[in-house]
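Quick one: this structure, given as structure tokens, is what I'll be asking you about.
A single protein chain has been removed from this complex, and every other one stays in its place.
First chain written, first letter: the chains are A, B and C, and each begins at residue 1.
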Amino acid sequence: MYAKSFSVHPLSGVLGAEVKGVDLSVPPPPALSASLAGSLSHYGVLFLRSVPVTAEGMEGLMRSFGAHRRSFLVTTGATSPRGGAECHHSEDCIALMTEPYGNKPSSRVALFHVEGLPSGGAESIWSSRAGAYDALSPAMRAYLDPLHLLPSAPGASRRPLVAAHPLTGRRHLVIGAHCEGQILGVPVEEGDLVLELARNLLSAPENQIRISWEPGMVALWDCRLAQHYAVGGYGEPGWRLRCICASGAN
Amino acid sequence: MYAKSFSVHPLSGVLGAEVKGVDLSVPPPPALSASLAGSLSHYGVLFLRSVPVTAEGMEGLMRSFGAHRRSFLVTTGATSPRGGAECHHSEDCIALMTEPYGNKPSSRVALFHVEGLPSGGAESIWSSRAGAYDALSPAMRAYLDPLHLLPSAPGASRRPLVAAHPLTGRRHLVIGAHCEGQILGVPVEEGDLVLELARNLLSAPENQIRISWEPGMVALWDCRLAQHYAVGGYGEPGWRLRCICASGAN
Amino acid sequence: MYAKSFSVHPLSGVLGAEVKGVDLSVPPPPALSASLAGSLSHYGVLFLRSVPVTAEGMEGLMRSFGAHRRSFLVTTGATSPRGGAECHHSEDCIALMTEPYGNKPSSRVALFHVEGLPSGGAESIWSSRAGAYDALSPAMRAYLDPLHLLPSAPGASRRPLVAAHPLTGRRHLVIGAHCEGQILGVPVEEGDLVLELARNLLSAPENQIRISWEPGMVALWDCRLAQHYAVGGYGEPGWRLRCICASGAN
Partner (left out) sequence: MYAKSFSVHPLSGVLGAEVKGVDLSVPPPPALSASLAGSLSHYGVLFLRSVPVTAEGMEGLMRSFGAHRRSFLVTTGATSPRGGAECHHSEDCIALMTEPYGNKPSSRVALFHVEGLPSGGAESIWSSRAGAYDALSPAMRAYLDPLHLLPSAPGASRRPLVAAHPLTGRRHLVIGAHCEGQILGVPVEEGDLVLELARNLLSAPENQIRISWEPGMVALWDCRLAQHYAVGGYGEPGWRLRCICASGAN
């Protein structure tokens, strides 16, 4: 049976695990998708290296994470796009797609498949929103738990500052490292400092994992638990990055 | 009777009142001292303009605020000191004397009598530690109430971050606008942001009163409720400032 | 002759002067307006207390500062407006009118006449943009002089970060204490810190003057040299404030 060779290897720190023995050349069977979903809700981000990958296989995996999916290809520089819509405003676009609370319906899970890299290589960081929450004192968590944020983005609606993961119940911050907005129900100066504290924790190396991309590598992350940051952005020529985001009921 | 002409006029904002009809050319009678002590615990800082003043009268007033008193004269520039020890390191010295928790025994009340001013005039600001506390949300106050601070100064001992005034019970922050130290029992990053929030509130114009000094003017303040800040410091030549600090039981 | 009784008394600090002997019950003669304009370009903000004032007199004074004028009345709480358009979003409105670089045509000079005050009184602060510039080291001034800012406000256009006053040539920062935007031509992190430095200097008590409003009082300021801040805002009931802004050539 398939699941025999499937293994999960936690990486050091507060988030991230490496998955071995998965074949994405075909849509994974339901049992494997369920296992990966469970690991994802625990580790926040999963990495697959040197796995067979096809568009059909990735699409099949992402189908298990949500009824609504968007797929786009980021290319930079001289590379001409083959298949899929090219993303001309890649940074904002990717941030929008992978930020769980910035769009409707919210992305629950995002996948990157690196088809091509800048010649100097590239790295990414994921910050743990759960680790940032855990790094606060119990008294500060009790202070934050009932608060709501009104994001600065036009048309944004209020949302809790802290949420529990639907599968595991684990509590985590519902903000990003560059989140702007106003915390409701407290004085402005107080809310601003609280947001700064939350942002600082997301920027702390202790709450992050950093990886070097390799050609063919796949990263899969839970957009609620983990925030992605592309070190240096996507400005270098040579990127050829397949992004798939899934959202929907859960 | 003396108290007939004694009147207290609140100034706009969160602290400060002007007192009229007080004669400090002789030690004030106990009933007047008690009235001033009551007003001081309410307004935080009292100003007396154009009152008769002698060293004996000021000393008599300050005696009612504490058994231990220190008196010194700040002079700057060409002015030669007459009576009292000149303060050669005036800024640090004055800050030390008037900071309630920075020395032992702590100053409870401080008095400035301006005998001479720089030619361009001078101003002072008092920040309300009670107003800063009141400007926080009830939830943040509940968070701060049980915390303790370990000041950075060598040999400093831990103290509560919030205290209640012994006479009125009014709660106030126990830090200064330039306070450095570590909040105990919470992660360092969290404590640093909380201290920054408290310092910011003490620096907010809404929690301050600002006055222009006039020759002969007296300011009297409760060092727990109000923090003094000399706008531009004491560096200008022409200062001739009598400072008396009282501390002791209560 | 009129000008005999006209006198200007500098207030302590980096900006502000009190003007005595001016009658605003009628439009001031050209010689007086010219004198006031000269004083204004030097002191940044002028205060007139207990002067006869009429709408016609104020309008006549402001006419000398610019061909375009806007006049509006801020009222808060139970007071019903008499004459002039009530300003329902007073804070933003006033800030917009008196911010020299936030609108077109830019206000050059603003006037407040207090017809009514909240029962607890009210205070205002003016920050000196020239004093903030002067507080920098010569090397930092040389760094700032050629820079441009792109304000965050939608539709804003780039403008210099430092400007010279058209009458006196005095250099001053072209930002406000709450200015948001991006400094062009330097890395984002560098520009953000430089803006923070400039904002901090505008917030320093040493670069500010603070006054208590009295009924009937008039304040007149050069919007390029001085930034107005209403301590505690205009939220209290009882405000009845006439605002006139002049802009135009020069």
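Note that contacts are C-beta pairs under 8 Å (C-beta built on N, C-alpha and C of every residue); 3 or more make two chains touch, one makes a residue touch a chain.
In this text, all values refer to a predicted model and were calculated from it rather than measured experimentally.
Enquirer: Just list which of the chains on display the missing one touches.
Expert: A, C
Enquirer: For the chain left out of this view, which of C:Pro30, C:Gly155, C:Gly169 or C:Pro187 touches it?
Expert: C:Pro187
Enquirer: Given that one chain is not shown, which residue among A:Ser25, A:Thr54 or A:Ser212 touches it?
Expert: Considering all chains, including the one not shown, the answer is A:Ser212.
Enquirer: Looking beyond the chains shown, say which of C:Val8, C:Met62, C:Ala122 or C:Ala135 touches the absent one.
Expert: In the full complex, the listed residue that touches the missing chain is C:Ala135.
Enquirer: Could you pull out which residues of subunit C are in touch with the chain that's been left out?
Expert: Interface residues of subunit C facing the absent chain: 135-137, 139-140, 142-143, 146, 185-187, 189-190, 193-194, 196-197, 200-201, 204.
Enquirer: Spell out the interface residues on subunit A facing the chain that's missing from view.
Expert: Residues in contact with the chain left out: 11-13, 120-123, 125, 203, 205-206, 210, 212, 229, 231-232.
We take it that only the chains that are shown with their structure count from here on.
Enquirer: Identify the chain whose mean C-alpha position lies nearest to the mean of all protein C-alpha atoms shown.
Expert: Given all protein C-alpha atoms shown, the central chain works out to be C.
Enquirer: Degrees of rotation, nearest 5, to put the Cα trace of subunit A on subunit B?
Expert: 180
Enquirer: Just grab the chain with the largest centre-to-centre distance to subunit C, centres being mean Cα coordinates.
Expert: The most distant chain relative to subunit C turns out to be A.
Enquirer: Between subunit B and subunit C, tell me the centre distance in angstrom, where each centre is the average of that chain's C-alpha atoms.
Expert: Distance between chain centres: 32 Å.
Enquirer: Whole-Å distance, subunit A centre to subunit B centre, using C-alpha means?
Expert: 52
Enquirer: What whole-Å value do you get for the distance between subunit A and subunit C if each is reduced to the mean of its CA atoms?
Expert: The answer is 48 Å.
Enquirer: Counting only residues that touch at least 2 other chains, which ones in subunit B make the list?
Expert: Where subunit B is concerned, no single residue meets two or more other chains.
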